[in-house]
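What follows is part of the complex, with its chains left where they were.
Each chain carries a letter (A, B and C) given by its place in the written order, and its residues are counted from 1.
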Amino acid sequence: MIENIKTGKNGFIDLFNKFRNFREGTLILIIVAVCVLMSFLSPYFMTWANWKAIFLSFSTEGIVVVGMTVMLVLGGIDLSVGAVMCLAMCIGGKLFLLGVNPWLASLIALAICAGIGYIQGLLVTKVGLVHFITTLAFMGIARGACFVITQGTPLSLFTLPQSFKFIGQGTIGPLPFVIIIFLVIVIVSDYMLRNSTVLRKVFYSGSNEKAAVFSGIRVSRVKIGVSVLCCTLSGLAGIIYMSRFGASTPGFGVGLEMTAISAAVIGGASLTGGEGTVFGSILGAALLSIITSSLILLDVSVYWQDLIKGCILLFAVSVDHIQHMRRQAG
Amino acid sequence: MSDYALEVRGIVKDFPGTRALDRVDLTLKKGEILALVGENGAGKSTLMNVIDGVHLPDEGQIFIDGNEVNIRNPLDAQKYGIGFVHQEIALCQHVSVAENVFMSELNSTDRKFINYRDLYRRAKKALAPLGDIDPRKKVSELSISNQQIVEIAKALSLNCKILILDEPTAALTESETDALFNIMEELKKKGISMIYISHRMAEIFSQCDRVSILRDGEYCGSLNVDETNSREVVTRMVGREISNLYPAKFDGNCIEQDELLRVEDFSDSKRFTDISFTLHEGEILGLSGLIGAGRSEIVKAVCGLFPKKKGDVYFRGEKLDIHHYEDAINNGIVYLSEDRKVEGVFLDMSIQRNISVLDLKAVSVNGIVNINKEKGLAEEYSKKLNVKCSTLSQNVSSLSGGNQQKVLISKLLSIKPKVVIMDEPTRGIDVGAKSEIHKLLRNLTHEGIGVIMISSELPELIGMSDRVLVMHEGESCGIISGDDINEKKIIHMASGLEKVGA
Amino acid sequence: AKEEAATPVAVAADSTDSPFVGDPSETYYMCVMVSGVEYWFPVYEMMKQAGQQLGVKTVYTGTPEYDVNKQLAVFEQILAKKPAGILLHPMNPDAFIEPINRAAEMGIPVVTFAADSPNSKRVSYITSDNVREGEFAADAIAADMGEKGEVAVLENPGQDNHDLRIKAFINRIETKYPDMEVVARAATNQDPNKAYQALMTIAQAHPNLGGVFMPEASSGMGAAQAAVELDTGIRVMCCDINAKVLDMIKAGEFFGAINPNQGTQGYYGMLMLYLAAHSEMIDPMNDWSQAGFNPMGMPFVDNGLAVVTAENADFFYWDKYLEKRGTKGINE
């Protein structure tokens, strides 16, 4: 236990100096702090099983968070992620039950999601609607479609082939395959969002749309592209869930949009566009998951959980923000 | 009771990376117009922001009528009778012109409700001497020049004792500028003291009593206008001699050069009709006209930034179909907007990202932006136009107005364009840098590049252009060249009284 | 449990300490979703009692959200604590197959209640028959309406047991009562206000609506309020109960409710968990030892249900019940 403290403390200080002047630094420190604290409060917290549970609980949603982050950087917002995710799940499941090969079914589902994104993009760029309303409407449309497809009752995909179930349930060594997919997507997209020429245009468009136009950036294309990306990633998450749960539940993913947006905003994304990193958003998602499961691990009375969670969240973001301001001041 | 309306002593203001103000003293006599001059980034706006309580100074004192005062925010400043026309237009775009003009009053009034009819009436009255603007309109519907007028009327509505004008004429046309000067005369007669910031020496010597000089955040003395000349002032503020001569024009007849760009009968629904002109290699073509002549619109249309009904563009004789600005850029045609803040800079992004934006491919290696290349590019051009900044990774929002303009010009030149179209290129740029840019433009033409220049500053236009296309209410009044290029003729044509070679 | 299982007789013979007294270190978890909802409380109350009687520890846990994902995470965390058994309300049947099976392999028995995961290796499933609940409601309303007239349903599409109840209700009306018709269906998703608006509107389209059924109590409150204001004698009936519903039932503003007798779910659930965890107690005449399944073979238990009316309403108040029992509910 004593050693535990030591390593904890040391690691803490090291990290602190290391991350002082780097946007996500504080968030990481906060998460580390929570973990250190928890490892004292509960012997189960630092177990591999627990961490696997935590990771599993946000890895698939994490894929949605990635899409949402790009959307927020653009200065848009996507309220339809949860519904679109569920739609992919339902279309894929339904097609499979109709005898379509599950892989093909999934591709079709993804294509449809991409299509939805494309239509959203057109409505935003050509008609000129705001993202909020457009995606709000599609939230209803997609969700409705789920109920129509499933007739309101979950489709049981018990007969899914093992090969397909592997996506959601398989493990490579100790690691669940889901987590691997998640990590790959996060690392790639984080790098791309920071460095790729194409995604850089998202920052310009989000920072000052008019100036972007006056710099020869085809903002409409960028917008359409981001909508497609966001919806496709949501669809992918849906497919993964379908494989993991072996079921298509029409009510699945309700409220996911809020979770995703919150994660991104906690991670430093701005609702007015131009700011945000995938890494930060994922840290935000992680923080939320860790808090939730910590409270459960401590057997905190269910009545108090929401309340305490809210307070911790408030504390965390305040610290992060104040640190951020300090950094900027120099 | 001192005879100074305003006095500041030992003001220090630090920003991360820069000391903007270093123990600055400044005195403003009652009823005088004091010119404040200095290079871009010298600290003029910062000093004014300190006086207005927008920034709090790190050290130093402020005296009004001889008593030390503590100004913590603009509201305090108002209470002390300070009015401020900001360099960067700061108006509420969604709100009516009238409410913008009287915002401060509406804020301090005890009346519970707004009487709009009365408000509009008074706004109309307040705006009348400066220009004809409908007080019911939303600010977002106004052109920048009109927005600048609203900004001025707003400050005047405070009927203050001390009025600060930070480059008010930068976005104004001749006529509007004159209107402003008349008003300043009036105010002066009423014993109101003014601080007038400008980079135009002519204005300073015609309007001001004294001139105080800032250099690199330090105060270096004041001169009485009638005891000095622009040469001395400029030398003091820049620290070296500046030849305010314009670079030599194209020798010989540029029309004999190969045609670079040909625009044939451009028309849109209302802003311009049947405009045609050609631009030759090595030529600087001036575009002149009163505000609203549609100069910006026509060149925007050429670049695919403004819808057109009909008209063709030929580059080196072959037809281009330009649907997006992207197409224009790919053909080496670039445009500098007159609206720096809205159509120009990415305020919350770094300098280097602002410069590299036009052609990201150039700084990318297979789809990934190469930070070093990007930095290199930015360094090269920000040096060329010596942008005053602490690092290239600082946000453009932290640059002075003039330096932001320089960043935009760097951005244009960074892609080695063939045709450069500039709308008010030297707006807000200091004398030294201005002549630098003039030289730069001329040098570009020596490399066979063609330049189209829009400027509301006639002397500049006349000094630089080989030929001038004069427009009146969206129609061309013909092109003049050689000795025809003079104020009288241009103004004559611009007001639609004369057409040439039609 | 293996080597103990080898000598079951010995255990039985040693009557000084009965096998029905567990080890205080044994912990049994109850795992639900939307854990703040009162439906679970009576379940846990009885689970707790059974646990105390058996001398083992019980813990109430779950996720506040309505989210399979989160409930799965909670389940995993419970497993991490190596409990003696888990009383589970799986939000989604198939999502829990793998985790439940894993628990089984770890020797942790799982009993499902109120919702099932039929394809999993859970040792047993206890519930009040959702279908019967729907049919009971249909019969009760029909009887009161003289087996003729129009009725409507307010749904919470997407939640399994709720959908079952609705389907059963509609089915019963259509098959058993030719002179009756389900004239309107609206989704109110457990929102009293939506239910209020829905019934108000339905009542316009169907002026002589005789009754309305919904599978949960939240909508019940709203619908009943609407019925009161409409005052056209619409019979409001729902499944599950809460203090407000009970008060309205007593006041005759609410036709009636079906209560799935949760308490027994908890009690028998706990007993079955205990037996499954101490399977050495049981040695039925079958191949369990060879096939390796749990000899505590009780795949399905129907714990019955109760129809709540003005007469018996008083017995269903949670707070009075707690008072009577003098416990701290789920907080212990």
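The rule is short, and it goes like this: a contact is a pair of C-beta atoms (placed from the backbone, for glycine too) under 8 Å apart; a residue touches a chain by one contact, two chains touch by 3 or more.
None of the values given here were measured: they were computed from a predicted structure.
*Asks:* If each kind of chain appears just once in the picture, what does the full set look like as a formula?
*Replies:* A x2, B x1, C x1
Here is the rule we use: only the chains that are shown with their structure count from here on.
*Asks:* Where the centre of all protein Cα atoms falls, which chain's Cα centre is nearest to that point?
*Replies:* The most central chain, going by mean C-alpha position, is A.
*Asks:* Which chain has its C-alpha centre farthest away from the C-alpha centre of chain C?
*Replies:* B
*Asks:* What whole-number Å value describes the gap between the mean CA coordinates of chain A and chain B?
*Replies:* Their C-alpha centroids are separated by 44 Å.
*Asks:* Need the CA-centroid distance for the pair chain B / chain C, whole Å please.
*Replies:* 73
*Asks:* Among all residues of chain C, which ones touch two or more of the remaining chains?
*Replies:* In chain C, no residue touches at least two other chains, as defined above.
*Asks:* Would you please write down the residue numbers of chain A that are in contact with two or more other chains?
*Replies:* In chain A, no residue touches at least two other chains, as defined above.
*Asks:* If you look only at chain A, which of its residues touch chain C in the complex?
*Replies:* 44, 47, 49-50, 52-54, 56-57, 60-61, 147, 152-154, 156-158, 169, 244-247, 249-252, 254-255, 289, 292-293, 296-297, 299, 301-303, 305-306
*Asks:* In their shared complex, at which residues does chain C touch chain A?
*Replies:* 35-36, 59-70, 72-74, 76-77, 79-81, 92-95, 97-98, 119, 155, 157-160, 163, 330-331
*Asks:* Name, in rising order, each residue of chain A that touches chain B in their complex.
*Replies:* Within the complex, chain A touches chain B at residues 195-198, 200-201, 203-204, 207-208, 210-218, 274-275, 328-330.
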